[in-house]
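Removed: one protein chain of the complex. Kept in place: all other protein chains.
Chain lettering (A, B, C, D and E) follows the sequence in which the chains are written, and residue indices restart at 1 in each chain.
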Amino acid sequence: MLLPLIGLHAVAGVAVLAAARRWGRRGLVVGGAAPALTALWAATQAGAVLDGHAVTERATWVPQLGLGVDVRLDAFSLLMTVLVSGVGTLVFAYAWHYFGSSDKVGRVAGLLTLFAGAMLGVVVADNLLLLYVCWELTSVTSYLLIGIDDAEPQARAAALQALLVTGLGGLAMLGGFVAIGQEAGTYRISELLADPPGGTTTAVALVLVLLGAFAKSAQYPFHGWLPAAMVAPTPISAYLHSAAMVKAGVYLVARLAPAFATSGPWRPLVVGVGLTTMLAGGLRALRPFDLKQLLAFGTVSQLGFMIVLLGLGTPGATAAGCALLLAHGLFKAALFMVVGIVDHDTHTRDVRGLPALGAGWTPLRAVALASAASMAAVPPLAGFVAKEEAYSALLNGSGGERLALVGVVAGSVLTVAYSLRLAAALWRPDLVSEAPAGRATLARGPAPAFVAPAALLAAGSVALGVAPGLWSGLVDGAARALDARSGTHLALWHGPTAALALSVATLVAGAVLFTGRRTVAAVQARLAPARTGADVYDGVVRGVLRLAARVTSVVQPGSLPIYAAVVLTTASLVPTVGMLAGDWWPGWPDLVGRPAHVPLAALLVVAALAATVATRRFAAALLLGVVGYGMAGLFVVQGAPDLALTQFAVETLSVVVFLLVLRRLPDRFEQRAPAAGRLHRLVVSGAVGVFVVLMALAAAGSRTAPAVSREMSARALPDGGGRNVVNVVLVDIRGMDTMGEITVLVAAGIGATALARAGEVPRRRPPLRGARRARQEARRP
Amino acid sequence: MSALLGGPVLLPLLGAALSVGVGRWRNAQRLVGVTTLVVDAVASIALLHRVDRHGVASVQAGGWEAPVGITLVADRLAAIMLVVAVLVLLAVLVYAIGQPGAEEQHVGFHPVYLILAAGIGAAFLTGDLFNLFVAFEVMLMASYALITLGGRPDQVRSGMTYVVISLLASTLFLLALAFVYSATGTLNMADLTTKIAALPGGLRSGLALLLVVVFGIKAAIFPLFSWLPDSYPTAPTPVTAVFAGLLTKVGVYALLRSQTLLFPPGTRPGTLLLVVAALTMVVGVLGAIAQNDIKRILSFHIVSQIGYMVMGIGLFTVAGLAGAVIYIVHHIVVKTTLFLVAGLVEQRTGTAHLDELTGLRRLEPVLAVLFILPALSLAGLPPFSGFVAKLALVEAGLDAGAVVVVGVSLAVSLLTLLSMTKIWANAFWGPDPSHDTGRTMTAPRQALMVGATASLVVLSLAVAVAAGPLYGLSERAARDLVDTSAYVHEVLAP
Amino acid sequence: MTVLLAVTAGVLCASGTYLVLGRQLSRVVIGVGLLGHGANLVLVLSGGDGGDPAFVGGDAARFADPLPQALVLTAIVITFGVVAFLLSLAYRSWRVRADDEVEDDVEDRRVARGAAHAGEDGAGS
Amino acid sequence: MDVAANVLALVGAVFVLLAGVGVLRFPDVYARMHAATKAPTLGIALIGLGTAGALDSGRAPVLLAVAFTFVTAPCAAHLVGRAAHRAEGVEVEVEAGDDLTALVDGADPQV
Amino acid sequence: MTQVVRTAMLVGIWLALWSDLSTANLLSGLAVAVAVVVLFDTWRPGTVVVRPWHALRFGLHVAVRLVGASLVVARTVITPRDRIRTGIVAVPLLGCSDALTTLVADAISLTPGTLTIEVRREPPTLFVHALDVRDVDQVRADVRRLEVLAVRAFGSREALAGLAVDDTRSWRGA
Partner (left out) sequence: MTAVAAAALVVAAACFVARAVAGPSLADRIVAIDGLVVTLVGLTLVRSMRTGSTSFLAVAVVVAFIGFVGTAAAARFVEQRGG
């Protein structure tokens, strides 16, 4: 049922896209049906899956490459499916109001559906390569979704940035996957985790894989694309950039961590990057006035947090990470929706420009408050439960985990601060920004149905906080699925533990930070790095463009003489060097064969050299003819009458044709600066000459077997029916060559005719007589 | 059997003769052309089926058994190439019939096009080195005629580059043939297998490298590629499309064939080819990034992707060669499609220059779809054919320990993506075009163009879907290339 | 193959190369012709150092190798066809542009000029 | 018979040789044409006769070749001479007047 | 000389080229010859007749003059003389047919010291380059002799008659 469901996403998505204009926002219903059905189906499977009975299905694709459509729904995948499909369904519902009758709704619906399918694929894939396939599909759909307002240059740039950064990571990851797969002998994730490979190759491969995960999950220093992607309409941000896609990296890290956390640089890398991200993201979230930017950096920070927890690979942290995943999905999606509604109804999301919100906005503000509180880990909300879990896990862990805890707490303080900032933005904007005088009050609030999806999510945050038993089983199962040693029992109240103390301290510190926001802002402004992540990206892209232009201007000068020089130099040097490097010299042959060769060779050499230095076109052409005649003479001496004949005739014909063509040109070659200097040309010519001489002598001296043509002479008459062996060879033994030769002539004739006529055949035939007269008149002086 | 092997060569020639015969009656020419290629396609598929089932097949032309006469040989590789080539030729012909322009204005188009088909067929099937030269010449001469059809000044200029460089390549090929015959006294490729092995090592590698250069020029590998991006974009669209898809690949095929069949394992320039492959990929893709014209971008990508194929060849393992084969198949279909789309863009808007294009997505959503699918495939994004091909090469490369070239290939595919999105973002995205030339694409003849393009898109999707069996086929083909005994035995002792 | 003829072939190829590297199309054509002669010379000599014409009835042991002769014959004709086409192309070029020079590619030069100030280009579009 | 044939060939060859030297040494194009037209024609005729005499078969082509030479040599000379004269830039040393130029210039030739 | 004769001549050349008298060659030659004769039929009947005796005389004359011419060349090569007076001399012809004009023009080139440079049709005039124009009349006399011989050998009846009439109006008198 899993594969058909994924297929359903694809079919529904394509159908919605195809009918985008006709269906309009009804497409959201069709498209949304796919994640909704998936969520329902997942719910029905939950019991068995949580009991440890994973649903597996498989289909073959390219088995020889290890690329199979293997899917497996275990409890962790189930948790992710809840996020992907559950939140997804709500996003579709939210989008109904958000887009209204906008003309892009159809495309958004279709792409969102495709995205949901791809994301579902990521979280249920049991094959590294399949995971990569779905992974990149999410990148592509994300590209198209971010760029949905394609008339805006910013949207295009942000879409490209997201695609390139995640694509870069993805490609590194692919390399890592293949290396791991080859090391392990399988690309099946379940088999791989059961028997993880070790060694240097694996360690390197894991770094590559992590690179992919980091890029996808917007970890420093790859995070820049995520804030930029906020130009997309909010349903897209809510889904892709908080609930689902950015979790792909986290998902992957979580999957691999229990098996690989101890190998190589995994742990330091994951914890280092995760903490950096958490802290840096948190700090950045304190600055923007654009609510969406605030959320974006908050997401970056939270993703860092999750990477730390799930990347540690210890049982406790893993369980906590699972809880945080779900909690974050709930509150962050809700917050995005809230900001989206504000943006939609007030046409701004800048705190400084927000109107005062009237009574109609209270429900929405409540939703925002609840979700922000969950984000800040205020009890009794889901966020609190998760963070509590995390603190206690890290507290109980080894030295390294304690170290991580320091960072996590610091990050959480920042989280509290920016959560407060967000909540304040909706309730007391004056706290966040200088309130402009005469702020109009917008009394009429958003439509209830518009708020409903967000409210549902906020309610979830509350419910899960109040009644941890609701999701304890799911988190426990997910943690066990990742790591058999793991497992947890979520609770709101664990008693007066160190973790609780830390939580309280965190909240207090965060509040203090928020209170002293002006000082903080001042310090931050002082300390803000000159170069942000966006600058780095810009710099790299610009560097690539410049490099491309430079390289291209060198290798592609557009000049035929240079191309010819390159070709001939390569052709003479490479084989010659290759030959000289090995055993090749067969010994000196005779200096001179027949006496007649001497004058003929002299003739050829003299005429050829003369043609080279000739300053007149016509003379050069005639000298070429002399060379040809000399060749004919040589053929006579070599015992090749047919050849001599043909050579002679063809040479004459060539000269005649040449002369016909030359008529139009001045007689002397113009003295112009040649593309290549004389010396260069001489060097290249010399190289070609040496190459021909050496290779010819080496080849001729190395013949051991008699030529196959021996047999031809004997069989010419009986089998070929001719006395002239060369003729028999031409028309019978190698008749195919001759056929080809004739074909070449025919094609040449057609081509030359077309060229001769080109430009003289008017496109539409004018009256013939008039045209002719006109031409005659034109000819008259 | 002989009909199946001779068909792909003789049939188009016959068609060409007929086409010349019916002359100015254009509809008859069209009928002849399409019929010929359809029959050719059927024959090729039958040949592939047979070869895949019963192994290498051969025919001694004129009854002169090898190595005296010319042998036509079809192994899996040749048959695969043939099938793909003919299908693409057919689709492009249909497109050309739909397009107002070259096909309509010149009596010579159909005959020359069929001659091109014959040349390509002969190049794939011949088992004789000199006959390969002749096949190349047939193909090239037809291509010269096609690329200059119309005789516009820019065409003439770029045609000159193309013809002169090709002529140099042909001359070098002739020299190579002379050296080979001089040293071995035979031209039959199967016969050469044993005779070249007996040559002194230095001479052997000299010959191998010379052939690499010769075919490398036609295949446009670094540093011999510069002619390609200058010459391809100026030709009429169908011509460019078929060149882009097929001609360089004939060079790659020849490279593949000559290096695996003629030179014994251990003496092949594998490392050199890998280095060249990496450079080709990088330089090609950088060139593409620097361009601002769709056709030129695509042309540079040909170069870049030739690098991938050469990488597969340079590995000289079953996996590498199989990867190269499936990459070639993918590339032929996808690249042709993209050029056809570029032609449609040009047809619709009058230009293919990115500075002058915008918002095509709104104008022609169908075109946008037709572009983005093969474009993503070209960039090697899953789940398209390009991904499978790239994956095959990456796996083969890592398996053989060629880490650097694999890394380069992955990086290059990102840059490929960059330049594909450049086309997409500039031409298809963006604000509405301020002025619309109004050349809508609804006329029945344009339906032919769109239909032909769409059918190639479908074909490329089919390649992705059927990647499993197709890769199996490629792998079997690669086995034949690694172990040439079946080929040699079939030719010399049938 | 004697040294004399090998060197002759080498000189033919070298002078052809020299001409091909020139800018004037007529020189290029002549250069191609010379290169072709060089290649043909090597090819005809690849069958050994000549002998009697291979006619049935003669002394087969003294025959010149007929196969390279046939090959060269084919090559000559093919080269002629191609060169003739090249000439018609040149003719066309001269008619269109009234010039013999092979000019550089316009678009390439544009890109090269762009490379000089690529730094100012915006990124990412 | 063989000796005679050989002698004929030799004499013919000598005539061709003389023509060659003449073409090399004569001062202007017309003089060279005189040399290149007459002596080689005779030379070829002699060589041809010699060859025809020496061969047992295939005399017809030899005689045909000779006949061709007889027809074409003066004809070629005529064409080249006319071309040389009509073309600008050929230095012609005409010491004793030039009826043709006079005619071309419009004046009646001195008849 | 009818078309049959011309065809036969062509067949003869064909056979000589093949140097093999087989039926196939004969037939193919015949085909080609007929085709040529039919396609390029520019012959005007009655303009040329052959008088064997005079033809022989003409031939012999040319042959002898050719030997003489060659010897002159030889002598000039061996003993280079001082610059001689060369020049171009216009020689009017007797209004004989195109074919005869061609013949004469050709033959002149094979005789010592003269070379046809240009031919005019109306009035039929040859422009002859002479190595030695100290005696223009001598040049004209040479040409004249050749012409008379040629007309006698191949000229039509009218041309022959014209020869007799025109003889009175000799160039000497002009």
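In the analysis below, contacts are C-beta pairs under 8 Å (C-beta built on N, C-alpha and C of every residue); 3 or more make two chains touch, one makes a residue touch a chain.
This is a predicted model, so every value here is computed, not measured.
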Contact residue for the chain not shown (choose from A:Leu354, A:Ala644 or A:Ala747): A:Ala644
Residue among A:Leu659, A:Leu717 or A:Ala756 that touches the chain left out of view: A:Leu659
Missing-chain contacts mapped onto subunit D: 3, 5-7, 9-10, 12-14, 16-17, 19-21, 23-24, 29, 32-33, 36, 40-41, 43-44, 47-48, 50-51, 54-58, 61-62, 64-65, 68-69, 72-73, 75-77, 79-84, 86-91
Positions on subunit C contacted by the hidden chain, ascending: 52-53, 55, 58
Residues of subunit A (touch criterion as defined above) contacting the omitted chain: 596, 599, 602-603, 606-607, 610, 616, 618-619, 622-623, 625-626, 629, 632-633, 636-637, 641, 644-645, 648-649, 652-653, 655-656, 659-660, 662-663, 667, 724
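Note that only the chains that are shown with their structure count from here on.
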Identifier of the chain whose CA centre is least distant from the whole-structure CA centre: B
Interchain centroid distance [CA atoms averaged], subunit A/subunit C, Å: 43
Computed distance of Cα centres, subunit C from subunit B, in Å: 24
Centroid spacing, where centroids are CA-atom means, of subunit A and subunit E in whole angstrom: 84
Junction residues of subunit D, two or more chains touched: none
Residue numbers of subunit B (touch at least two other chains): 130, 134, 137, 141, 144-145, 148, 151, 160-161, 164, 168, 172, 175, 178-179, 181-182, 187, 229-230, 290-291, 425
Chain-to-chain touches, reported pairwise for every pair that qualifies: A-B, A-C, B-C, D-E
Parts of subunit C lying in touch with subunit A, wherever the complex brings them together: 1-24, 26-30, 33-34, 37-38, 40-42, 44-57, 60, 63-74, 76-78, 80-85, 87-92, 94-96, 98, 100-102, 104-109, 111-112, 114-115, 118-119, 121, 123-125
Residue ranges of subunit D touching subunit E (in the complex, touch as defined): 15, 18-19, 21-22, 25-28, 30-31, 33-35, 37-39, 41-43, 57-58, 60-61, 63-64, 70-71, 73-75, 77-78, 81-82, 85, 93-101, 103, 109-111
Subunit B - residues contacting subunit A, complex: 9, 13, 16, 20, 61-62, 64, 67-70, 105-106, 108, 111-112, 115, 118-119, 122, 126, 130-131, 134-135, 137-138, 141-142, 144-146, 148-151, 160-161, 164-165, 168-169, 172, 175, 178-188, 191, 195, 198-210, 212-214, 217, 223-224, 226-227, 229-230, 269, 283, 286-291, 359, 361, 376, 381-383, 387-388, 391-392, 394-395, 398-399, 406-407, 410-411, 413-415, 417-418, 421, 425, 428-432, 467-468, 471-472, 475
